[in-house]
Every structure is written in C-alpha cells, then in structure tokens.
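Below is the structure I would like to discuss, written out as structure tokens.
Missing here is one protein chain; the remaining ones are kept as they sit in the complex.
Each chain gets a letter, A and B, in the order it is written, and its residues are counted from 1.
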Amino acid sequence: MADARFYFSDARTWRYMVASIEKIIEEGVFVATGEGLSLRALDTSHVAMVDLYYPNTAFIEYDIGGESVEFGVSFDLLSKVLRRARKEDELVLEVEGSRLAVKLKSRGERTFRIPQVVMTYEKLPEPKVSFTVRARMLGSTFREAVRDLEPHSETLTLRALEDALLLVGSSEMATVEIELSQSRGSLLDYEAESQDRASYSIEYFSEMLSAAQAADAVVVSFSEDAPVRVDMEYLGGGRLTFYVSPKIE
Amino acid sequence: MADARFYFSDARTWRYMVASIEKIIEEGVFVATGEGLSLRALDTSHVAMVDLYYPNTAFIEYDIGGESVEFGVSFDLLSKVLRRARKEDELVLEVEGSRLAVKLKSRGERTFRIPQVVMTYEKLPEPKVSFTVRARMLGSTFREAVRDLEPHSETLTLRALEDALLLVGSSEMATVEIELSQSRGSLLDYEAESQDRASYSIEYFSEMLSAAQAADAVVVSFSEDAPVRVDMEYLGGGRLTFYVSPKIE
Partner (left out) sequence: MADARFYFSDARTWRYMVASIEKIIEEGVFVATGEGLSLRALDTSHVAMVDLYYPNTAFIEYDIGGESVEFGVSFDLLSKVLRRARKEDELVLEVEGSRLAVKLKSRGERTFRIPQVVMTYEKLPEPKVSFTVRARMLGSTFREAVRDLEPHSETLTLRALEDALLLVGSSEMATVEIELSQSRGSLLDYEAESQDRASYSIEYFSEMLSAAQAADAVVVSFSEDAPVRVDMEYLGGGRLTFYVSPKIE
C-alpha cells in the first residue's frame, strides 16, 4: 500500500508544468495536506519563485494517509519521466517509502519508480506584493508574445496603457512592441490603476512557456518596477504561479 | 506619419519569399513607384539574380507619399522578424525615416522596428533571355522534385522531352531521374519548341524551396545551356523570379 496516492485525470498538464519548473528549480519538496498539494521554492539566484497549488478537489483520488505528507523530487528526473505522458494518459503519483511511483495509465499501465530526494527546505511565506496592473490572456497569446520577443531582446518590459498592455523588447538591431488589448480580442480581461512599467529578464518568461501550453488562462500582474506575478490556471482549480524580480534600469 | 505604408493581407507569403531571398542576397533596396514595389539584385557570385515585383493592386493599402520611395534592408534581419508571421497575420511595412517598421496584425499588433540599410545599388535591367521550354507546376511539385534530387546530386539537369520535363541528377552512388508531365498530372502546362537541355548548381534551387512553399504556381523556363528563369506566382499578382546561370559541362 502506498503512503500517499494522487490520481489526476490529465498527465500532460503535469508534464508541461514540470517541464517549466525544471528550468527554474532543480529540486523541491511537495507538501500534501488535507486541502491540497503545494510546492513553493526559489531559484538558486533568488530572482524567481515557483509556487504551485492543487486543491484536493482537482484530483480523481487524493489520499494522503494522515495529516500531511511531504516528498522531495528531482525535477530533472521527474520531467524526464513525464515527458512520456501522452494525450490520453491519466497520472497517478504514489509515495512508496523512499521512492515515488509515477504511473501513466491509459490502454497500458506504465510505472516509473524514481528515488525521492531527501532535502531540508525553507517554508517560504506567500510573497506580499501589490499590483496595479492585471492582464488575463490565453496561454497561446502569452506564448506567442514571448516567442516574438525572445529572438530580439534579453529584457522584456511590461508597459500598461489605458486600454492595452504593451510588451516591449529591444536589441541593437531591432525593437519589438506587442500590443495586447480586449478590443483586439487578445486579452480576456484587463485592469490598470496606473500606467506603470517594469522590466524583467526575458529568460524567466521563456522558461514559463511550457507551463503556459497546458494553461486555460494566464494572468500577468505587476506594478511600477515591482516583481511580476504570472499565474497559470489549470483544469480543476490547479494553479502554478511564477514571481520574478524586476530588472532596475 | 510613415513616409510610406504597404499593407498586405498575408504576412506568411512575405515570410517564405524573404526566407529564400535571404539565402541568395544579403542586402537589397526595395523601390516603390506608383505601379508597384520591386527589388532586383545579383548574388555576390553573379550567378543568380533575384527579381521581385508586386503591383500596387496586390496590397490592401499602398501609399508611397510621393513619386517613389526606396528603402534598403538586411534580408537576414527582415527574415528573422518575418519568421514570427503566423497564418492569420496581415503585414504592414512602414518606412519611418531611417527605420522600417514591420507590423504583424491579427488579434494583437506586433511591431518590429529595424534599421534601414543605406547602400548604393546598381539598377539592373531585366535580363534579355529567350526560352524554348516552359513548364508550369504547383509549388509542391517543384519542392518535392528538388528535395528528391538534393541528397544525390550537386547538379540539376533540365531535359525537355516532347511531352515531359526531366529533372536529372547524379552522384557516384546514384542517378536520379524525375519525369513531370501533364498526362501524369504533375505539370499544369508545358511547351517545348526543342528538346533542349541545361545544367545548374542545385544549391540555388534548394534556396528557392521556401519561396515555392507560398507560391500558387511555379514556372520553369530554359533553353539549351542557357540561364534558367524560375517564376514564383503569388496571390494578387505578386511575382518573385530567380535567374540562374547554367553550369557548362
């Protein structure tokens, strides 16, 4: 009998989430309580934070066999396993002593057993950041915008206009300006208390692209020269959030 | 206000055209007159010529703000920008002083500004070449034939038979012979005054593959040991023509 068992309907969502997490943090500890499964960790440069939360209701089965259970994983190894997840696969995670069983279930059942990572970790509080600008968009809109900027710029600047969000990047050879707005249908929702602006290293946004691929929606929140919060919203109320500190220019 | 503005319905046609032009010439000057937009330039080895012509009627908007306007571009940079063009994108080129704004318009508006290239250029006359053979085919037929030959041959020989065009290539290990004809449905049109033959370096045909991807039709015209003319025909009457000098064997 497994110490804990998490049965999720869509293995590919986890494949795409973990493919992003893997690029930002090497190892991390999942904490499962009665409410849900969470993970909060900083990258080694302490510029970015990953904050995942899945309520127990998002699972087909959610059995933690007690008050809470923790299991540490290598995200590189977990991602290598989840890379095999196919469209029709369901996902079962089972904590088995010092190992984690990752089961991909569809016509066949494929079980990958990987060692858990024993590690101490810092219980990070939720960042206390207020935002004046909030833009909600499809995952594809987020991905295309970052992909447009990537070839031309190391910095991504967010600029809030009255009715549009500008994503701006530049190199010696080219400047790129992407305008997203509700009127054009490229934003689902947009609020801007003030026309703030902030810049970030585009590298972190590139690392979020995989997670955005499975997201129902992406919400970008920021304010003048402050950290950005990027929420990926998933089926069943799951959420993967990235915080990135600004580049002060 | 832009000095000149060219609004085109399908950004991807320009992406594929420029992806071919970029492989043959590094920089070139577009010339816009009342009739249309054109570009004519030789590659550095003077073996191939690129000759583009788009009538003003092919544009949704065609405003040159005067008698004519010229703007030089780096095709490598323009191609890098246009690589982001997606299926639903429209294209706007705006001449802004010393810069060129390239706008990709669909749900969002994405603006890429690149420097113009200041360069002297030789006004080349249209090559005076007569052709005895003329074969019209789909872009895909042209692409597949060149792709069949590429792995096996550095030379592409065109041989006109009475009712078929032969494309022939050979290496030490293999000879390849591709027969295209109206009777087989692989040619849309075919005329051969005489059963002429000519050979060319296949490299230039490989460089045309991208442009053929967006073409409605491709017309290959040649005669005995003479330059070949390859016309790519596009929506709205746009035309991109390549001339390649023969390899004399």
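Everything below uses one rule, namely that contacts are C-beta pairs under 8 Å (C-beta built on N, C-alpha and C of every residue); 3 or more make two chains touch, one makes a residue touch a chain.
No experiment lies behind these values; they were computed from the predicted model shown.
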| item | value |
| --- | --- |
| Which residue of B:34, B:65, B:185 or B:237 touches the chain not shown here | B:185 |
| Residue among B:141, B:199 or B:245 that touches the chain left out of view | B:141 |
| Hidden partner chain, residues of chain A it touches | 77, 80-81, 83-84, 86, 104, 107-115 |
| Residue ranges of chain B at the interface with the undisplayed chain | 141, 144-145, 147-148, 151-152, 173-181, 184-186 |
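The rule we apply is simple: only the chains that are shown with their structure count from here on.
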| item | value |
| --- | --- |
| Whole-Å gap between the CA centroids of chain A and chain B | 43 |
